[in-house]
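Before I ask anything, let me first share the structure, which is written out below as structure tokens.
Note that one protein chain is taken out, while the other chains of the complex remain in position.
Chain naming follows the written order as A and B, and within any one chain the residues start at number 1.
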Amino acid sequence: MIAEAEPRAVGGAVFRRPFYILLAIAALAIALMLWRFVAGLGATTALNDGYPWGLWIAFDVVTGTAFASGGYAMVLLVYILNRGQYHPLVRPALLTSAFGYSIAGLSVVIDVGRPWLAYKLPFFWHWNLRSVLLEVSLCIMSYTIVLWIELGPAILERARGSSISWIRRLGIQWLPAVRRSLVWVVAAGIMLPTMHQSGLGTLLLLSGPRLHPLWNTIMLPLLFLISCISMGFGMVVIESSLSSRMLGRRPEMGMLAGLGSAMRPVLILYLAVRLIDLVVRKQIDQLFAFDIFSIMSLLEFALFFGALSLLREEYQRRDLGTLFRASMCMLLGGALYRFDVFLLAFQPGPQWSYFPSVQETLISFGLVAAEVAGYVVLINWFPILAGADPSRLQRAPAN
Amino acid sequence: MGISRRSALKALVAAAATATLRRRKAQAAAVVARPDAVGLLYDATRCVGCKACMAACNKANDLPADTALSSGLSQMPVDLNERTKNIIKLYKDPASGEYSFVKRQCMHCLDPACTSACMLGALQKRDYGIVTYDPDLCIGCRYCQMACPFGVPRFEWSKVLPKIVKCELCNHRLAKGLNPACTEVCPTGAVIFGKYTDLLAEAHRRLEQHPGRYVPQVYGETEVGGTQVLYLAQVDFAKLGLPAYSSEPVPTAVREVFQEIYQGIVPPIALYALLAAVLTRSRRQLTGEEPETEE
Partner (left out) sequence: MPVNNNSPQAETIGEHLVRCGVSRRQFLEFCGRLMVAAPFGLALTQKARAAEVARDVAQARRPSVIWLHFQECTGCTETLLRASKPDLSELLLHLISLDYHETLMAAAGKDAEDVLHQAMEANAGKYVLVIEGSIPRKDDGIYLKIAGQPAQQMAEEVAKGAAAVIAMGSCASWGGLPSADPNPTGAVGVEAVIKSGKPLINIPGCPPNPYTLLGTVLQYATTGTLPALDELKRPKFAFDRHIHDHCPRRPHFDAGRFAQQFGDEGHRQGWCLYKLGCKGPVTHAGCSTRHFNETVDVWPIGIGAPCVGCTEQRIAFRVPMFQTVPIHDPTPPDTYAPITTPQGYVSPVATAVAGLIGGALIGGGYVASRKLGPPPGKDDAEEQPPKE
């Protein structure tokens, strides 16, 4: 087993051409976001009264937070199921999550029509406690803060080594307190995503009469929760392999292969619940009706089954390429499931059509680019990634 | 010490599973209208399609008319929208010539989906059971639009400072002792205003006395748990764009989920405490000291 190295800042050159490309795309997105506030939603999006929720909700918020469930999944695995050997993967997963949730929060701000009244959200005397969306938004807002606190140690450790004296003092002063609070913070960091990821599924239960029967089930919250855990693992694999590759390091194959086998029970559980639910609700006929709904459902199943079959054997899980492809299948399957629920199963009537406008797509794309760019900057400047540069890698005696 | 991690986890999973998998039918409590509930009764057989109600509604609500399709000349919306709280539509079957007008506006449901959806309670069922809208509590999230089974709330897409727009039964006029504008101008009495119980009785009376004239159903009596706007027609309601919804109120499924899973605030708090207890055992790992590997 490779001796675990402490997390340390990569300290490499950040400002290279690919980074600038990411920044350019992100800058374009920011310009378009400003334009959205100047011109209004009607002028910049293709949203309409039939489809009031479109790409920004279905992708940026719902799918984006599921992609950003790496932190949740890894914390569950490492600190609840006590698989300490995956510990080095926790911080990068938390970083991805923190960015993912922050971007999701930003997407909400540009999507809602009256964001200046958002300050009233903490006014608990106005809370409608029956509202699913209230629960989801409060949980997401709190969880975003929790994620950044969970990253606190990484940031403060870096601050401790700073040459600027007040930053150094800040780091020294706050690090112990933040570390001590971690039990309570991480507990929240498990409870909050459990609540709101299932809540995201519950949202469309309120559209029940207009939700296609292939997806309209009381199991929606559970299915969203299970799939988000698998997507979290998938994202950890992808992000870990890509950053290793980018930094010229050896991928942490042992851990990743282990994650591969951890994914299996989650996928099996998801597929089981989904299939049993369809059988119990007598929708198997619908599943094979081969209309657009049936085809998309089958595609979802294909992606999840595909992921499962790519992870079946040990040697597959140990091949990074296969593992990567399996993770992509999981992410795509989970994303497709969410898109299907929010945009396909939701049936306002045949007279309505929607496809995201160019601005919507570019803003979403730009936000993802900003997220990647931010990730690159932070892993370079802060002790997030474990594993030092290859020259200092030690090999422990084989067990 | 204390609870072993394994058994704690097992208990957790079991609890979650039983909570989610147990499908207890939500108490089918019949939705009852408030004693002061008011509503509209629209009798499509009496409507002649004059659309005076459309013009009156815009005037009473100080809403400029939607003239987009007529280059500014006439009020010609194709659907409810940010300038149209009330619309007359025509159903016509070219083959058989069967036709009927239908008036669409907010149904003021007895158990509305929109009020369940709204985060800060901008949409609420208030005096007389009217579903009112308060823009000062509205963030513009549009969840109400996703929720409403009749597609009633419309959003001011064209505005930079948008609001939700929907019929509020002229509650500003009711406060002054006037009736809703649409009912005041209707020349044939196709749409009338009154106490919900009176209107429901009147609708049934008409069905009884003229059975051949109507489809034998008062639409809105049971659909989605009942609505305070009732319809009578001589053609199938589905042809008029009024779907055959079940009598289950729309928020039922969400209520089931919330009740089953949350059952108040206790389970989440208990879960949090349990998690914190479990995490305490991994404290050293959490705080960044040497990693623990344990069974």
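One rule holds in what follows: contacts are C-beta pairs under 8 Å (C-beta built on N, C-alpha and C of every residue); 3 or more make two chains touch, one makes a residue touch a chain.
Source: prediction; values computed, not measured.
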| remark: Considering the complete complex, of B:Lys89, B:Arg255 or B:Arg283, the missing chain is touched by B:Lys89
| said: Touch as defined at the start, partner being the missing chain; which of A:Met255, A:Ala307 or A:Ala386 qualifies? | reply: A:Met255
| task | List the residues of subunit A that touch the chain left out of this view. | result | 1-2, 46, 48-51, 83, 85-86, 238, 241-242, 245, 251, 253-255, 257-258, 261, 314-315, 317-322, 324-325, 328, 332, 349-358, 360-362, 365, 395, 398-399
| said: Using the document's contact rule, name the residues of subunit B that touch the chain not shown here. | reply: 49, 51, 54-55, 59, 65, 67, 70, 72-79, 87-92, 101-102, 239-241
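Assume only the chains that are shown with their structure count from here on.
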| query | Rounded to the nearest whole Å, what is the centre-to-centre distance of subunit A and subunit B, using the mean of the C-alpha atoms as each centre? | reply | 32
| field | Complex contacts: residues of subunit A adjacent to subunit B | value | 4, 37-43, 47-50, 52-53, 78-82, 84-85, 87, 111-115, 117-118, 120-121, 123, 126-128, 130-134, 137, 153, 179-180, 182-184, 186-188, 190-191, 194-195, 198, 202-210, 218-219, 221-222, 346, 348-349
| message | Please output the residues of subunit B touching subunit A within their complex, sorted ascending. | response | 5, 9, 20, 23, 79-81, 113, 115-121, 135-143, 145-147, 149, 151, 154-163, 224, 243, 245-246, 250-251, 253-258, 261, 268, 271-272, 275-276, 278-280, 282-283, 285-288, 291-295
